[in-house]
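Only one protein chain is missing from this complex, and each of the others stays in its spot.
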Amino acid sequence: MSQEKEMLAALGLSSLDELFVDVPEAVRIDGLHLPPGRSELEVVRDLKAILAKNLTADDHPCFLGAGIAHHFIPAAVRTIVGRSEFLTSYTPYQPEISQGMLQALFEYQSYIAELTGLDAVNSSAYDASTALGEAATMCFRLNEKRRLLVPEAMSWEKKSVLSNYVLGLKMEIVEYGYDPITGELDLEDLRSKVDKDTSGIYVEVPNLFGVIDSQAPFLKQEFPEAALVVGVDPISLGVLKSPGDYGADIVIGEGQSLGIDMNFGGPLLGIFACRQEHVRKMPGRVIGMTHDSEGERAFCMTLQTREQHIRRSKATSNICTNEALMAVAASVYLSILGKEGLEGLAKVNIARARKLMDSIGEIEGFDSPAFEGSHFNEFVVRTPTRPEKLNRLLLKHGIIGGVPLASHIPRLDHHMLLATTEMHSNADHDALLKALKEVS
Amino acid sequence: MSQEKEMLAALGLSSLDELFVDVPEAVRIDGLHLPPGRSELEVVRDLKAILAKNLTADDHPCFLGAGIAHHFIPAAVRTIVGRSEFLTSYTPYQPEISQGMLQALFEYQSYIAELTGLDAVNSSAYDASTALGEAATMCFRLNEKRRLLVPEAMSWEKKSVLSNYVLGLKMEIVEYGYDPITGELDLEDLRSKVDKDTSGIYVEVPNLFGVIDSQAPFLKQEFPEAALVVGVDPISLGVLKSPGDYGADIVIGEGQSLGIDMNFGGPLLGIFACRQEHVRKMPGRVIGMTHDSEGERAFCMTLQTREQHIRRSKATSNICTNEALMAVAASVYLSILGKEGLEGLAKVNIARARKLMDSIGEIEGFDSPAFEGSHFNEFVVRTPTRPEKLNRLLLKHGIIGGVPLASHIPRLDHHMLLATTEMHSNADHDALLKALKEVS
Amino acid sequence: MYQQAKHDRRLIMERDGRSDFDLPFLNELTDQDAVVPSGMRRTELDLPSLPEREVVKHYVNLSQMNFGVDNGLYPLGSCTMKFNPKYADYLTSLPSVNCIHPYQAEETVQGALQIMHELELALCEISGMDAVTLQPAAGAHGEFTGMLLTKAYHVDRGEDRDEVVIPDSAHGTNPASAAMAGYRVVEIPSSMDGRVDLEALKSAMSERTAAFMITNPNTLGIFEEDIQQIAKIVHAAGALLYYDGANLNAVMGRTTPGKMDFDIVHFNLHKTFATPHGGGGPGAGPVGVKERIEPFLPVPRIVIKDSKYKLDYDRPESIGKVRSFYGNFAVLVRAYAYIMRMGGNGLKAASDRAVLNSNYLKKQLMDVYPLPFRELRKHEFVVSAKPLKDQRGIRAFDVAKRLLDYGYHAPTVYFPSLVEEALMIEPTETETKETLDEFAAVMKRIASEDPELVRSAPHNTAVKKVDEVYAAKEAILSYRAFKRRGAGPKA
Partner (left out) sequence: MYQQAKHDRRLIMERDGRSDFDLPFLNELTDQDAVVPSGMRRTELDLPSLPEREVVKHYVNLSQMNFGVDNGLYPLGSCTMKFNPKYADYLTSLPSVNCIHPYQAEETVQGALQIMHELELALCEISGMDAVTLQPAAGAHGEFTGMLLTKAYHVDRGEDRDEVVIPDSAHGTNPASAAMAGYRVVEIPSSMDGRVDLEALKSAMSERTAAFMITNPNTLGIFEEDIQQIAKIVHAAGALLYYDGANLNAVMGRTTPGKMDFDIVHFNLHKTFATPHGGGGPGAGPVGVKERIEPFLPVPRIVIKDSKYKLDYDRPESIGKVRSFYGNFAVLVRAYAYIMRMGGNGLKAASDRAVLNSNYLKKQLMDVYPLPFRELRKHEFVVSAKPLKDQRGIRAFDVAKRLLDYGYHAPTVYFPSLVEEALMIEPTETETKETLDEFAAVMKRIASEDPELVRSAPHNTAVKKVDEVYAAKEAILSYRAFKRRGAGPKA
């Protein structure tokens, strides 16, 4: 007798249908109109064939950035995050049998704490945009004010997400401008917009233009009443001052650069850190250090009274499933790089971008970099032809070009944002330069 | 102080050179003339670029066989053999901390025992050819005779390896012919060559022509004095009688079909099984069942007194490192397929080969199958043009053709051995047929 | 007996060595190459430096102190911890999945768009909805998206509704998501038989009600038989009916939210469609809607134009975006592969077997762990350890911890709160009868074990019972914080 028959018999039933007698006739369906199941061999073969239609950054130099970029991932990172015990486990609700994940996440929090200069870090938000959304509502929880200042020079996607996240609290989002010469924030404009109702100020370092804003360290002094929220690319923190050092209350960022695949934009890793004193107002899961009944060090999820499953509609966030595995990847990645590796990586990114932006600047018709500030690994180029057209031409040379900036700042319609990282060889740079020369 | 300096200091040394004072000046070298070390990123990128020059069976239908062939490997097999604990362990010399590997290998032995019908199985030889070599010397140990009969219809590589393995014992290798109509062994010829000094008779099922020899079951009756050695493709044993059932003393075979990549020919998996009564004469590592000090079941390497590290020059073989991980792959593979899966796989292989050989037979100028016997997943085709030329033409159609048989049996210079498996879709078959029609 | 691995538990920050990481260009760097505004230069970076060998050892050993589905039964009710097939892992290892940038031109990502589009269609069929967005990153994110859609829908109709009604047995994310979208949450108690109380529902509904959020089957594993009346009540009030898809695993091929007249539904691909949960995430929480809500879906929408897949941003009524880019693509690929592998027949069989396994296991346990409410359950069920607590002093919590000693993950405990000493058990369809029999035997055995042994469990795990109160009180969330304190638990 088959397993199923035995089990049905044990239930005194003779068919599977009897298990569904509680489903009213009127709402029943007669199976699904999907193709029948197929073997692993066929499914994998077919999907590979479909996916093969994608061009990848693996075989085409790709200069896209604006949030995520192509970075090197040591093979060991994949080895670890592919481990069954991490990959196939749930949120660590039972700490005794989940110390592995808990410690790895605690280490992630520790790394981000060190990089951001803030002691309290959650074990991830979905991505930078939702981390920003959560930061905005946290600002409200900190000071019960509703006005949030954000840079005009910011990804339109983040702006859109942010506006959805603050909808419930009816917070007001106000944009401040940038300096058209340096690409840094326009302090005058910001000053004119900060008022007593201002809950928080959001600044990105590096910003959408790839510029490392030299004014960031002075914002907290200037605007002590408002919460300072800083958006970062974590690898830049290998050489940049930690936002905690210059007074940030909350740091958010996109952790994709920390050993996580681009994945066509997901999964990513939303970084979220804050000052220890704000910890009970923070959103998301956090792992805390504790001990077991024998006094040995142990870890567990903690501060759950902030969370949805306890506080329900009063929770600091609705987040439940997060991006834990990506946080583990980030831990492994940072562990492999180590102090010198991260510093070196940041420097290589800066140096490579500098080299490329200068070389493009030498090409007739291109203004590069379009902004004078210091850059991390992205920069804006003013192009002679529209960036969309340029990209089509580059593609003919096997090159995936940059982001047309007008999609984020409509006025900058002859501007392209280019990213370059440790992934680009000299040959990749030369190929881009050669192609740009041809089209100019 | 760096680790190295501290350690040197602890040794009372001031430089690494001092650790090599025992190397006579005259034999010292001044470093290696190899390129300097490079980063993982560069090494991987460069090697991928070199490897990209290979055409793979993954994107070109490939009809090569003659020992190994392109088979489907469930992704779970790779997940398991990629597990650090299996992959990075040594031979399980310390059984208490190595039960995982030991049990997996015991299960491998158990699977092969069931398939071959013999109780004693070693935990692998390097490949089928060295397994055959080891079988030959084992025949000598069984009956102290030196004459070994092998089929003419057998891979030249196996013949060459065999002659090297029997060199030390000065055994004599005698070939017996095949029936030019059926492709089965020529029993008359074999009879005429077996004598009282005959140590063993080797027969392959299926043989080099892909033919399932219907006379195999009668050989032991016919030649009871000689050890019967049977070479198998293990997946064929999903439907074929186990050699143990018809009196085989030793069964060897290539285990690559059991979930192991083709790997350009290595690593492979040498299967080696024998009757329980011969166990102390068998070569190679074996895992035995036992118990621990608390009476719980446990496994360990056993019968080591046959082996080189104990018996030294009197060992049954010199083998030490074997292909253990491949044996684990085979266990996982067979576990996933299960009884019905293996049976189904064997049937699909037979059916697909039948379909293809018949279809080729319908093409003008091709004689297919060239032999009348029952086939497993390979068959011989008599071709109108020389097979080497045919293959070049097929390659232009993106098809990797078959093995020119003349490389194994020089006389069959217009014969090609084609293999087809579950990997070939109908479209793959059609592409081959279409291409063959064009060239004929 | 089972015993979990236990390794050295120093933090990676507490180890010593020297990194062997290397990068191109690193040796060529000069001081002028990496200029940073002086006020922005970092002066201290206190990270460990270890050779890869140490890092791999550390995390491989950590992993052995973690329990996943691949290690054994994970009957965590509501979480649907089924087997995660390995071919999906393989697919996401391909550069054609993991090495594409979301801002690539459409013509360079046709494969990705095709898979996403076909997944949307498959989810429409499975849920009976008219359109699906793949953007939300998780179930709760899908709920939030659903609430934003609800708001957009009502606003578009010129209605100002500010309440969402939710049963008390709902998952915490439901009220939290509604609140985040600015709704006031009205909780209604369950009926005496563990289902939606139609009277309570009716009296909660008003012209202020924007939506009613439920799961079906509910968190007790009971199918809401009155679903047609519920839908009528909700729609009569002008509100939308929201389906929390976390329990969709129970009914695929048997019914659909669409057929049950739901307006909005979220899926948990990491539950129903076998994508691994990664120790907390990533997941994916697509949202399906009926046609009249479709205009409000997040941008971009995937459309076909001239036989090419395109991203359509020109959607004036759209709520915009709920996260960057298009969703957790790598998770979507896994789910799509799973759906293809299973097929329509396979998905139905999966639900059928999930329900069979659940009812079979329930039956084995019922005499020792009583089952409140009706007997027929769907993919999960809730039993109570109340008698055990009363008679032997063994709480649901203790049973959960003791199960760890036997190499099982624990069920969900103390949820839903309408059952005292609740143990919420979901075996899923990927478990064999043998596994269920063995688990049932252990559950019964625990009930008759020495209560002290059970209460002091777990004994066989990497650490003993963890002090969660200390963790919450001290809130040590990073090594930095730990060092600053100058004291704390040592490895």
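Read from first to last, the chains carry the letters A, B and C; within each, the first residue is number 1.
In this text, contacts are C-beta pairs under 8 Å (C-beta built on N, C-alpha and C of every residue); 3 or more make two chains touch, one makes a residue touch a chain.
Note that the structure is predicted; figures quoted are calculated from it, not measured.
J.: Could you tell me which shown chains are touched by the chain that is not displayed?
T.: The chain that is not shown is in contact with A, B, C.
J.: So which of C:Lys57, C:Lys386 or C:Arg455 would be touching the chain we can't see?
T.: From the options C:Lys57, C:Lys386 or C:Arg455, the contact with the absent chain belongs to C:Lys57.
J.: Out of B:Asp292, B:Glu362 or B:Asp430, which residue would touch the omitted chain in the full complex?
T.: That would be B:Asp292, which touches the missing chain.
J.: What residue numbers in chain A mark contact with the hidden partner chain?
T.: Here the touching residues of chain A are 2-3, 37-42, 74-76, 78-79, 84-85.
J.: For chain C, which residues reach the chain that was dropped from this view?
T.: Residue positions of chain C that touch the missing chain: 1-8, 15-18, 50-54, 56-57, 60-61, 64, 70-72, 83, 85-86, 93, 407, 430-435, 462.
Throughout what follows, only the chains that are shown with their structure count from here on.
J.: Provide the C-alpha centroid distance between chain A and chain C, rounded to the nearest whole angstrom.
T.: So the centre of chain A lies 20 Å away from the centre of chain C.
J.: Would you mind listing the residues of chain B that make contact with two or more other chains?
T.: As it turns out, chain B has residues touching two or more other chains at 40-41, 74-75, 79, 84.
J.: Find every residue in chain C that makes contact with two or more other chains and list them.
T.: Counting only residues that touch two or more other chains, chain C contributes 18, 23-24, 26, 56, 60, 85, 87, 89-90.
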